[in-house]
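Excluded from the complex is one protein chain; the other protein chains are retained at their positions.
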Amino acid sequence: MGKISNKGEKNEIYYSRDYRHLNRAWITYLLQIIFVLVPVILIYLCSYSEISYYISEFSAGLISNITVDTTGILKEKYFPIFGVIYYITMKGKYPSFTMAMISFIVTLILIVVFARINMNRKPLMIFLTIGLCVHLASSLFFIFFGNKFPYTLDTYSILYMKQQVIVWLMIIVVYWLSTSLITHVTWYRIISLAMLMVLSFVYGIVRYILYMIIISQFSYLFMASLYFTFGVLFDFLIMVGIFSLFIYRSGKKFQGKKRGRVWKWS
Amino acid sequence: MEMVVKILQGYFIFSIVLMIIYAIRHFCFSYNRLFAKQRVSYRDIYDSELPMVTVMIPMHNEEAVIRNLFDSLLKCDYDREKLEIIAINDHSDDKTPEILEEYHDRYLFIRPIHRNGDGERGKPAGLNDALKVARGEVIIVFDADYRPSKNLIKKLALAFKDPKVGAIMGRVVPINAKKNMLTVLLNLERSGGYQVDQQARFNMRLLPQYGGTVGGFRKNIMLATGGFDTKILAEDTELTYRIYSMGWNVVYDNSAECYEESPETWEVRGKQIRRWSRGHNNVMFRYFFRFLFSPNVGFAEKVDGTLLLLVYVVPLILGLAQIDCLILFFMGKMEIFAGWWAILFMGIYNTWGNFAPFYEIGSGAFLDGMEKEILALPQLCFSFYFYMWYISLGFFDAVIDIITRRNVKWAKTKRFSNEKRVENA
Partner (left out) sequence: MLELVACCIVFTSITLFPFGLGRFLDFDDGVETSLVVRSDNIKNPRYFSESFRRLLLDAIEVNGGINDRLFLSKEERILYIKDRRQIEEMMDKLLFVRIPLKIDKKAVFLKEVYAEEKIVFAASSVIRAVSGKKEVIIGENSVVKRWADADELLVLKNNCHAGKSITSGKRVIISSGCEFLRIYAPVIEISDCVEKTDDDSIVCEDMHVYKKIVRNIKSVAESEELKNTIITSHNLQIGENAVVYGDIKSTGNIKICKNAIVTGNVFADGTIIIEDYAKVFENVFTESAIYIGAGVEIGRKGKIKSVISREQMYIGVGSRVYGYIGTERGGKVMNKDGIF
């Protein structure tokens, strides 16, 4: 019959959102996990030791410039096969009874105030209230148990570093798996993952420096809230931010695609 | 003391395992929705013999919106001989009764029921009264502010040609999605919940949920089991589990869309969530074992149904896990759990990021073509704490309901619409 000319063909009608889906890519998906994700994880695990060393070295240098305290670098075993983890060692300080008491009262007042203000910012207020409750618990602890606080600044430092190693590992895994839901185009995801890791590393380092300074200058009173309230949440927030940018870009790219190439119906 | 520490650590690990289970579940849903063959509902069927349908509309002081609903229903393409509309006026003190009578005078198939006595108030009680007089074999429930499209009733009714279908659920689309940041976030949640979660559960033959509106059910199922339980706020969830336990199933139609209004303030949203949590947990207390041991439910349905029942308990479990962590921290036991805390938190954020994890919401927004709205996704981070708070309160409300056997007091979600917005839809 011969090939029919496309002259006069109407424009493509795009699939409606009800039942459209993407071309199945599970083989590519699995291959990428085996040949991209797993090697990246292994490389990361093999190099977290060096990463922690350079972070500690850089941060220690910066802290020494900012404060007059002496800093050093220690190491501790972490994952059995993959090596030690380095962290900063510094002198911390305990809060006085007065400081703990003042902290308790101020925190209590703030909790009452936050519970009552600004209904349009309710989620933020609840989040801050929970953070204040953590700080309240910390203040109470120091009021009643004073010097029985089980951690030193060194312990916080190693806690932080261990947490960050896991966080960065999880970010790689979760981000890769999440973005694979949208596209198996590798380079696009690698670039955004690289962006995310750079942001996350920089953030991790800067936060490490700031939190170590806060605890060393203002006492262990703040350790709990810095660890729980202002910790891991913001790492994942950055990941979700980059993910949303990724979806935004992918969406713009894919919405106009003709059916069969990207979208399938039912 | 050692025992206490062991319990705390055990609870910590239990929470992580639970989060991982939910994370995997939602990831499977997202993957299925994005890549697998989609199960289309029965809307492609052409049939000249449609079932008799009763549309029930519970209403309380809805003078601002009901004309639009009736006008939409009058335009629908369902055979008028096979359609009746029962408007349930529940103790309204505005012009709602007059408007209903006005429409009844013009259209005999619109029948109002006026509930003004001392009897039980609320949606389930009203629906029960209407069930007694309904002629339809299929009951479709709409909220008063909805604007159903012309073919929506037909789409919903056709599903009941399948003898195993006990109920059908359509998709609600927020009409005020861009009103403010809250409505944007709710729109994203809805997108993840319907476009991905419900559809995936339908694809995988799990447990799509009947949502109480933009949906329908077989009248004989309700009549055979005594009607709606007026002591439960979440009558829709209760119906879902009742249907599955009796050997029927629920169908989800992703194309049967209808506009609804989302709450526009956090205060209203908080009350709504607390009510949902209370109702859902009431259902959980009643159906947990009944559903688990039902001979009419398959294994996969049981697993999914159980996880669904626990959805409004999980935030409390997570909240307690965080307190648990804090106690472990002050006891000096946090060192070995430093990394685990990150996993728990990751699990919390991924799995229980507000009814759907971020990748599920992202997938839903992507499928819906909402590229720009997805940029608001990070804003959901704090609403996770908001939900944790109100859902936990709802859980305690449900516990008190069980212990004290108190009657529930019905409250309507505050409406923000005006006629102009609804007209423009």
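Letters are used for the chains, namely A and B, taken in the order the chains are written, and counting of residues starts over at 1 for each.
Methods note: a contact is a pair of C-beta atoms (placed from the backbone, for glycine too) under 8 Å apart; a residue touches a chain by one contact, two chains touch by 3 or more.
Not measured: the values here are computed from a predicted model.
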Per the touch definition above, residue among B:Tyr103, B:Tyr210, B:Tyr259 or B:Phe395 touching the missing chain: B:Tyr259
Option from B:His60, B:Lys82 or B:Arg147 whose C-beta touches the chain left out: B:Arg147
Selected residue (touches chain absent from view) among B:Ser15, B:Thr54, B:Ser92 or B:Asn187: B:Asn187
Option touching the unshown chain, where A:Tyr44, A:Tyr188, A:Phe234 or A:Phe254 are the choices: A:Phe234
Residue among B:Ser30, B:Asn128 or B:Asn176 touching the omitted chain: B:Asn176
Interface residues of subunit A (partner: the chain not displayed): 1, 4-5, 7-8, 10, 17, 62, 65-66, 199, 202-203, 206-207, 209-210, 213, 234, 237-238, 240-241, 244-245, 266
Residue numbers in subunit B that touch the chain omitted from display: 37, 39-40, 42-49, 72, 75, 77, 147-151, 154, 161-164, 173-181, 184, 187, 191, 205, 247, 257-259, 298, 368, 370, 372-373, 375-376, 378-379, 381, 421, 424-425
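Here is the rule we use: only the chains that are shown with their structure count from here on.
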Subunit A contact footprint on subunit B (complex, rising order): 27, 30-31, 33-38, 40, 195, 199, 254-255, 265-267, 270, 322, 325-326, 329-332, 334-335, 338-339, 341-343, 345-346, 349-350, 358-359, 362-363, 365-372, 374-378, 380-386, 389
Footprint of subunit B on subunit A - complex, ascending: 16-26, 119-124, 126-127, 130, 134, 137, 141, 150-151, 155, 158-160, 162-163, 165-167, 170, 174, 177-178, 181-182, 224, 227-228, 231-233, 236-237, 240-241, 243-245, 247-248, 250-252, 254-255, 266
